[in-house]
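Shown here is a partial selection of chains from the complex, left in place.
In order of appearance the chains are A and B, and numbering begins at 1 in each one.
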Amino acid sequence: MGPFEEIIGAELLAKGVSILLRMVAVLIFAKITLHFGIMIVDKFIAPVSGVSRIRMEEKKAKTINSLLKSILRYFIYFLTAMIILDTFNIQTAPIIASAGILGLAVGFGAQNLVKDVITGFFLIFEDQFSIGDYIDAAGVDGTVEEIGFRTTKIRDFGGQLHIVPNGSFDKVTNYAEGDMRVLVKVQVAYPENIDKVLDVLEKMCEVAAEEIEVVTTGPKVLGLQDLADSGVEILLWAKTQPMEQWGVTRQLRKRAYDAIKDAGIEIPFPHVVVIPRGEAKEIDLDIE
Amino acid sequence: MGPFEEIIGAELLAKGVSILLRMVAVLIFAKITLHFGIMIVDKFIAPVSGVSRIRMEEKKAKTINSLLKSILRYFIYFLTAMIILDTFNIQTAPIIASAGILGLAVGFGAQNLVKDVITGFFLIFEDQFSIGDYIDAAGVDGTVEEIGFRTTKIRDFGGQLHIVPNGSFDKVTNYAEGDMRVLVKVQVAYPENIDKVLDVLEKMCEVAAEEIEVVTTGPKVLGLQDLADSGVEILLWAKTQPMEQWGVTRQLRKRAYDAIKDAGIEIPFPHVVVIPRGEAKEIDLDIE
């Protein structure tokens, strides 16, 4: 064996040792990362509820916990294999690139999912509504039953349950964050004395203000809302405690109806002036 | 032969050996990966149903199973060819890049497919509805007949079958997750004594509450809903077991109609006040 072979041999040896060292380093690193990752998963989504940072039912938590761990494990196996292959100077770019394209496609498809979770986070963090609030959002309205990671459950007054992905929430309208307004429209006939009508309704309002407890402001008469086809439209206004607006509306309407009837004021039917043909032109031109 | 040629020769030899070794490594790795991939496919989508993780009909499972295996096989062949070519120091970047662009185009086009599967996963995992539930989602409503990987089948009351890609589901409204509300509107003429009418309807409700079994709460009279053109609108309310709401609505309407007719209360036709031309102005200005 000549000195040249020695050099080649020494080089190969050095290379071999170096490769071995790297492989060991990679494996140790992978082990530690995996361990660390599992710890993080457990910290956030503990299989035993009450310990984790994110509140979930125990069963669901278990499922997600093990799902996340599986994904993590396979992902680290894949990366480790890549790196070791690479250590042997075998080209891994094609594999990575392919995985990347796949990841991209999934990424595009998973946009909504990411959006759901981000919006969900803000829904909870910003405290836009709480369970039990009556809200109107994403085209449905009802009482919030559950605010979840990805979806929110809203119970409609009709009884049906709306399951809304959080990403569908754009603007949220909350009916439980302050006094609610009540508007009641009453139409009275044109011949009635409007000032008398307003008087009757104002007295009714004073009584109602005392008798209906959930009313917080008013009720009061706002004034003439419209000079309609067959009568004058008067608007009543009040503020009530949240969720009482519908009941109070019905109650106020009943009281207004009673007050008007008792005072002998006419609620108008649709009116029509009938002109016999012969008189139409005279009327139009006001010839008498 | 001079020492220089020797060096060249030794180098070429070393290179040749190294290339051979790498090729063998790559082939073994490819073999193992393929084997491993097929195992995973079989684990999730077994050609024999009942064994796999994902429930599917046996025939469909077989088709998908063999389809996935084909894709996997060709993909690994392609990668192996790339890596071996690369081992010869032949530039594979152009091929990879081209495949990438193609993959990207497909990725864009396949967004919906990915979205369908992801949403489908959550539909099932979150248990938003079960087979047999009456739901309203993606613009159609009906009874769920099948929840699939990519699509969900909904049978309309009209008999037609809606096949909805899961990605089209945004918010889902489930009618089978609690008591359903029933609303019945009854109009009575203005001259009627409203308190008497409310009385009659309340009595009817008490009887109905006992006689209609599927009613869970109520029925009760909510109050005055509207002071309409020709009559006063009264609202009845009840809660029923799921899917009984339509029948109960019809039944309650029949009972209300009977009760009102028996009590001699008038259901108003549209009214119109006819004013002969001569009197219109006097009426308007209340001159008598």
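Criterion: a contact is a pair of C-beta atoms (placed from the backbone, for glycine too) under 8 Å apart; a residue touches a chain by one contact, two chains touch by 3 or more.
Source: prediction; values computed, not measured.
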Homo-oligomer size of the whole complex, from 2 visible chains: 7
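Note that in this section only the chains that are shown with their structure count from here on.
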Between chain A and its twin chain B, rotation from the CA superposition, multiple of 5 degrees: 50
Residue ranges of chain A touching chain B (in the complex, touch as defined): 4-5, 8, 63, 85, 88-91, 93-95, 97-98, 101-102, 104-106, 108-110, 112-113, 138-140, 148, 150-151, 155-165, 168, 186-187, 190-193, 230, 247, 250-251, 253-254, 257-258, 267-276, 279, 283
Residues of chain B touching chain A in the complex: 6-7, 10, 14, 22, 25-26, 29, 75, 79, 82-83, 86-87, 92, 96, 99-100, 103-104, 106-108, 110-115, 117-119, 122, 125-126, 128, 136, 170-175, 177-181, 190, 194, 222-227, 229-230, 232, 235, 239, 242, 245, 270-277, 280, 283-286
